[in-house]
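Selected chains from the complex are presented in situ; the others are not included.
A and B label the chains in the order they appear, each numbered from 1.
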Amino acid sequence: MGSLKGKDILHGNQFSKRDIDTIIKNASYFEKELKKKKALNLLEGKILATLFFEPSTRTRLSFEAAMQRLGGGVISLGSVESSSVAKGETLTDTVRTASQYADVIVIRHPRTGSAREAAEAVSTPIINAGDGTGQHPTQALLDIYTIYKELGSLKNLVVSIIGDLKNGRTVHALVELLSLYQTQFYFVSPGALRMPEEITSNLTQRGIKIEETEDMLKATNASHLIYMTRIQKERFTDLSEYERVKGSYIIDEAFLKKLKKKITILHPLPRVDEISTEVDDYPGAAYFRQMRNGVFVRMALLAMVLEGIP
Amino acid sequence: MGSLKGKDILHGNQFSKRDIDTIIKNASYFEKELKKKKALNLLEGKILATLFFEPSTRTRLSFEAAMQRLGGGVISLGSVESSSVAKGETLTDTVRTASQYADVIVIRHPRTGSAREAAEAVSTPIINAGDGTGQHPTQALLDIYTIYKELGSLKNLVVSIIGDLKNGRTVHALVELLSLYQTQFYFVSPGALRMPEEITSNLTQRGIKIEETEDMLKATNASHLIYMTRIQKERFTDLSEYERVKGSYIIDEAFLKKLKKKITILHPLPRVDEISTEVDDYPGAAYFRQMRNGVFVRMALLAMVLEGIP
């Protein structure tokens, strides 16, 4: 990609292995700087706008924390009801508005493709924080950073991805990035929530080894890492289908006891029932560390997009 | 006015031509400083409180961006439902509260006269960001700044103001300010949404030339500038009246083709249908530049109110 300065971050597939190495290096740098308890002022005088048209805690708060940790300011659309969207404004006009006030825009919107549409409307850099069932690339990057830190390397891993693989935009971008590193995948889901065929066929064509299964234990025992996802109620139009599949895959102490060796567990959170709280103290449970890594990765991305740090 | 330090900004008519010159000069200064990409710290340690009792995107976000661009901080009431207003608190008590925490307060409230009422309750400077169908003076000032930048002068202009002239608080303050500069006005609206009689008679008494018409094309062809406004659904109690008049005045490519010369187009936004998106690339379409100017003008006003810059 060369410099990220002034660029949009829209899709997992825009990053090469070399780009990812750079992002990991910069995230690691900011993580160390924060440990020194230094106030950073790299983005002093800069403004981030957060436009969230869907509920969010983690993504919005970690972007806002990242911006302020670098000395920048934040403006936030707030709830849709209290903004001009309630007056019938189009997404494009709202984004154009934010682009007049801010130096970078983070957007989450229920429509797939909305972030790209926003990026086409303005020259201000757009960061996609989730577009419907599409992509959520900064989540994938923080997942990659977490895997790198937890396992020491990204190469030749066996990874089980579990849960709602159909609607889970998080895992779509993650698979995209991990596949650059000769990862071997187990896709573990109920039949109705399988990984979309365009993703599996693309992986297969590129010689990536994948196996689709409903057997979580077998996949886990063969993996270095499992990536759990929530069965997202808000993605279902038929609630009876949701009720039928939601309890399919659950990690609890009973499950951990069946494992042959320690496993590293990631989850983008929020969780509902799919990881029991009794698992939280398990050494491989990395999902809270994963959240914290989100701040470092987003600091790196903001600094790269706004200041072009190499 | 002398110095604006510690003063309220409540109504368009509080500003003389000389005041407006000063505001334009200061807005222009901050616009240049931001282009140099310098972080400014004039308002470091100061706090702005934003109290919006009605939906807003542009006004709130641009004030919050302006404050932070000058190094200051922001506290925001948020939605009415999540604040003490839900516990039955009066406007005056809410404003008194904010005045204990902040150095300047920006308020939008549906009741005409509410900003003045707030200003009488506290010594902290109050900036009126819209009081019902009353005034919205900072919008008028950013409009003036935009006209000055787009046309090079404020003197002897012919201006068409189009749309809902009855309920449009934005245009009431704008007409007030423009009338100081020998402006000649066309007021273009459906009969039910005409400019209030107290405004037209005041202009006429002062020798300002006005013409009320329903003919948008004739008015536009005779003008240097058109100022479009949205027919605001939320101002109607009778929705059938809204449906009848909303499509009356629309600018699209077909309309532009009928014009004899290039025209400058302003709009306070948000728009719904009254300016087609196909007009956005027209060189005279100044409404996005107008929004950006809002930050510079509000930086000037905040600096003048809080620090008394000359």
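Definition applied: a contact is a pair of C-beta atoms (placed from the backbone, for glycine too) under 8 Å apart; a residue touches a chain by one contact, two chains touch by 3 or more.
Treat the numbers as computed from the prediction; the structure is a model and nothing was measured.
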Number of identical chains forming the whole complex, with 2 shown: 3
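Just so we're on the same page, only the chains that are shown with their structure count from here on.
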Complex interface listing, subunit B residues touching subunit A: 37-40, 52, 55-58, 61-62, 64-65, 68-69, 71, 76, 78-79, 230, 232-234, 269-272, 277, 288, 291-292, 294-295
Interfacial residue positions of subunit A with respect to subunit B in the complex: 41, 44-47, 49, 71, 73-75, 77-79, 81-90, 92-94, 96-98, 100-102
